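The other protein chains are all here in position, but one chain of the complex has been omitted.
Going by the order they are written in, the chains are A, B and C; count residues from 1 in each one.
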Amino acid sequence: MTPLFPVQASNFAPEVDHLLFYLLAVSVCFTVVIFAAIFFFAIRYRRKAPGEVPHAVHTGIALEIAWMVIPFGLTMVMFGWGASIFFKESRPPDNAMNIYVVGKQWMWKIQHAEGQREINELHVPVGRPIRLTMTSEDVIHSFFVPAFRTKEDVVPGRYSTTWWTPTKVGKYHLFCAEYCGTKHSGMTGWIYVMEPGDYQAWLNGGRSFGSLAENGEKLFQDLACGNCHKMDGSGRCPTLVGLFGRPVQLATGQTVTADEGYIRESILQPDAKVVAGYQPLMPTFQGLVTEEGVLQLVEYIKSLTPKPGSGTTTTPAEINSETH
Amino acid sequence: MPEHVDSVKTYAAVWAILLALTGITTAVAYVDLGAFSVVVALLIAVVKMLLVALFFMHVRHSTRLTKLVVTGGLLWLMILLAFTLADVWTRGLIGTPGR
Amino acid sequence: MTTAAVQERENYLNASYGIKSWLLTKDHKRIALLYLFTITLFFALGGVMASLIRIELLTPQGGLVSSETYNKLFTMHGVIMIFFFLIPSIPAVLGNFLLPLMIGARDLAFPRINLLSWYLLVVGGALALFAMFAGGVDTGWTFYTPYSTSYSNTWVIATALGIFVAGFSSILTGLNFVVTVHRMRAPGMTWFRMPLFVWAHYATALIQILGTPVLAVTLLLIFCERVFHIGIFDPALGGDPVLFQHLFWFYSHPAVYIMILPAMGVISELVSTFSRKPIFGYGFVAFSSMAIAVLGFLVWGHHLFVSTQSVYAGMVFSFLSYFVAIPSAVKVFNWTATLYKGSISFETPMLYAFGFIGLFTIGGLTGLFVASLGIDVHVTDTYFVVAHFHYIMVGGAIMGYLGGLHFWWPKITGRMYPEGWARLSALIIFLGFNLTFFPQFILGYLGMPRRYHVYSPEFQVLHVLSTAGASVLAVGYLLPLIYFTWSLRYGKVAGANPWAATGLEWKTPSPPPVHNFDEIPVVTHGAYDYSTVAGEVMQVG
Partner (left out) sequence: MAEHAHAETLALREQFDTAEQQKDASTLGMWIFLITEVMFFGGMFLAYTIYRNIYPTVFGLASSSLNAVIGAINTAVLLCSSFTMVLAVRAAQLGQRKAIIIFLILTLLLGLVFLGVKAYEWNEKFQEHHIPGPSFHLEGTEMQGQAQLFFSLYFAMTGLHALHMVIGVCLLSWLIIATARGMFSAQYMTPVDVSGLYWHFVDIIWIFLFPLLYLIDRHMR
């Protein structure tokens, strides 16, 4: 049986579908009215006598204005409604579960915070908001799950984010939606939405690579980052404890928020945003660490929350936002 | 369009101002004006452009259509710049990487 | 292509003979025919590729061609159809032929530049064809970086160069049209007496002038990036691939209006002529063309909603996109209202006009879906978008092109085509088109991504329907090719004004003389004043 409508399996799916129904209703109304008018006029005013020249009908300004203003009003609803969904899609909730995605020609590489890694498959528990932080090793890809009605490009050189809460247990298509080369149509996979219990079992059953933060810590030591970035702030470079999510004062006078993108940039292009009061001493790690490795480092730095009374100044609110 | 012949004196004056402005823009680049240095540089460049267009290219004697074409072209350049910058400058502002 | 045997009177076709008299002609009418010949070749080529794509998609496993070949097929289909068929189609053929005639001029302002434009299209086309036969190009017609610059191993440079050159053809055509409309109008031909076809072409020309150079420089940067390895868009150097998308769509969204606006101009002429009524709301329709041209430049970012463009920019672009919908709707409403109390006849061009209005309505309304952020996130880069733009470009632009070609065929060649066959083919095209592309809306909402060589089996039924429709459509497109050619020799000789239409082009013999008018007309009426053609009306019936 050929399906004619996709399954709804995320929090966004019903919202997008309701908007679709509104648009369909408006479109069908207009189509019917226009088609009916054309058919009616074409028959009623068909040429009956040769050589007839009908009288010109004068333009009705009121009519013209009406058929500009009314459709415009209807479209503004489309805009507002669509924008509100989009706004929601752009703001993952704080309690979302973090999963990291790296796209490359032609596969999806996925890392869970607990350390599980998957290729072209993603297992998630039902009912929990999932936040994906994504990047690409080569060209632009796009992470598309039709059943969730979401899609976001995966762009080399930067992080992109998407989120959703799966609402229905099942197995759903994952497609790459941005043309990425020869085997673009082979860059597909499956999303497995599981009952929380099953998901826990899956987590426990897989081979353990150690958690993502642990891997990041190991990498941090292998690359000798700690020689300069000392935990107590005594090194030549700023401490990374409690850094994530905090505003950072730069040498240029600007302030940026230390999000995933900032940390990635600072590892790969350390000169781009130098912290105020520090020298641009750090070498670039471009080519020395993979995108997956960078994501592990990011997760490790995220996990560096200050211990109470350790001396680094962080407000309790910031600590709270760090707890997963 | 009646032919308008400007005097050599006018042209020479415009030319002298243009050369002076080139000197000024170079000199002022060595002065620390902070964020304003780019504003000043562009302002001087715009003045120079206007001088060349109005006098050397005779826009001030031209038809309204020519003036419309010139302003229209510059407006379109602004559209290209403004809307793209609207994206670049607001990236990540919502607090989510890549949004 | 000569009709000299039956036409004693000298006209632009029999005034001189020999290949040189065509290849060096400065006559806008002959240049239009050179374009007609050229783009018909490209249309056939693009059509063959479309057929191969559709046949390939009959089965989900992708058995007919390899994925490399498939990717090249859809890329070259897009490149050829957009840059070498649709963009030049109506402006360079019908616009070229008719614009001077309609405003009562002897030729375009710059006839040599007009000829140069054709040569540029041919050179650009030759480069693209060279790329195709040398091995093809597989980047998609959108050339997204960094795939096109650093990863594709195909003939990107030659193709980009071909489009670059063809772009100058388009720019120069637009420049010629704008200057012609401003400076070459006959006495009495005021702006608001101009046919809506001329208004539409004027608006189109503005887009060609203001948009195409940005595409040119973007392709040039792609070229430099591949040849000299400089990295303007290369993320490995800190470049921004999304910047490429901005530059590309700054042209390529308005380019959609380069394709559809002239078709709208054609439809205005057809609807008026075959209902013998002035276009309802002439001023609104004229200004809606200008509004589309201007507003069309403010919406390009709606192609970038999921590209990591900022949320706020996305909202601005979505908001502005709805402003373009209004002038398009104004046109459809006014055409419909023109029929009211008209005297409607159903000759072939009018059937195309009805087809256009229907398909454009669907294409335009689905444009509202993709302009809405929430829905676009789901449907962008799926078959929904594919269906939407084919409704506009094939259902809109090509219907308008064919309608116009039928309408002005007697003027261009002095011959009538066989009406029965023409009506049949219009019907076949309409049905075949809907069968091809309507299923793709459903496919797209189901989540079938575009540019997929291999797909999931549950999509197969809809793909088979679409392919079936494509074969019907192919028949519909072949028929006019046959009966138009047939009519050149055997068609009934057409009079100066076989439709009892009002435009100045009908006031001169068919085919027109070399300098268009034996005497430059003095215009005293607005367009579409049917009291001025009462005599012809009696003859035509």
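To be clear about the criterion, a contact is a pair of C-beta atoms (placed from the backbone, for glycine too) under 8 Å apart; a residue touches a chain by one contact, two chains touch by 3 or more.
All values reported here derive from a predicted model rather than from experimental measurement.
K.L.:
What shown chains does the left-out chain touch?
P.N.:
Counted over the whole complex, the chain not pictured touches A, B, C.
K.L.:
So one chain is hidden, and I want to know which residue out of C:55, C:116, C:230 or C:496 touches that hidden chain in the complete assembly.
P.N.:
C:230
K.L.:
Quick one: say which of C:214, C:435 or C:470 touches the chain that got left out.
P.N.:
That would be C:214, which touches the missing chain.
K.L.:
Who touches the missing chain here, C:239, C:265, C:410 or C:512?
P.N.:
Considering the complete complex, C:239 is the one touching the chain left out.
K.L.:
Per the definition of touch given earlier, which of C:13, C:198 or C:247 contacts the omitted chain?
P.N.:
Considering all chains, including the one not shown, the answer is C:247.
K.L.:
Pick out the residues on chain A that sit against the missing chain.
P.N.:
Looking at chain A, the ones touching the missing chain are residues 252, 269-272, 280, 282-284, 286.
K.L.:
Over the whole complex, note the residues of chain B touching the chain we left out.
P.N.:
Residues 1, 3, 5-6, 8, 11-12, 14-15, 18-19, 22-23, 25-26, 29-33, 37-38, 41-42, 44-45, 48-49, 52-53, 55-57, 63, 65-66, 69-70, 72-74, 76-77, 80-81, 84-85, 88-89 of chain B touch the chain absent from view.
K.L.:
Determine and list the chain C residues touching the chain excluded from the picture.
P.N.:
Chain C touches the missing chain through residues 105-111, 113, 171, 175-176, 178-179, 182-184, 209-214, 216-218, 220-221, 224, 228-232, 234, 236-240, 243, 246-247, 515, 518-520.
Simple rule for what comes next: only the chains that are shown with their structure count from here on.
K.L.:
Report the topology of the inter-chain touch graph, choosing from line, ring, star, complete and other.
P.N.:
Basically all the chains touch each other, so complete.
K.L.:
Which chains are joined by the largest number of contacting C-beta pairs?
P.N.:
By contact count, the leading interface is A-C.
K.L.:
Of the chains shown, whose Cα centre falls closest to the middle of all protein Cα atoms?
P.N.:
Chain C is the most central one.
K.L.:
Calculate how many whole Å lie between the centre of chain A and the centre of chain B, each centre taken as the average of the chain's C-alpha atoms.
P.N.:
From the centre of chain A to the centre of chain B is 40 Å.
K.L.:
Give me the residue numbers in chain C that touch at least two other chains, ranges are fine.
P.N.:
240, 242, 308, 311
K.L.:
Check each residue of chain A and list the ones that touch at least two other chains.
P.N.:
90, 152, 155, 158, 160, in rising order.
K.L.:
Under the touch definition given earlier, write down the residues of chain A that touch chain B in their complex.
P.N.:
Listed in rising order, the residues of chain A that touch chain B are 90-92, 133-134, 152, 155, 158-161, 257, 259-261.
K.L.:
Using the touch definition up top, name the residues of chain A that touch chain C in the complex.
P.N.:
2-6, 15-16, 19-20, 23, 26-27, 30-31, 34-35, 37-38, 41-42, 45-48, 50-57, 59, 63-64, 67-68, 71-72, 75-76, 78-79, 81-87, 89-90, 105, 138-140, 142, 144, 146-147, 149-153, 155-158, 160, 173, 175-186, 188, 269, 272
K.L.:
Under the stated contact criterion, what part of chain C meets chain B in this complex?
P.N.:
Touching chain B: residues 182, 210, 214, 240, 242-243, 246, 250, 297-298, 300-301, 304, 308-313, 316-317 of chain C.
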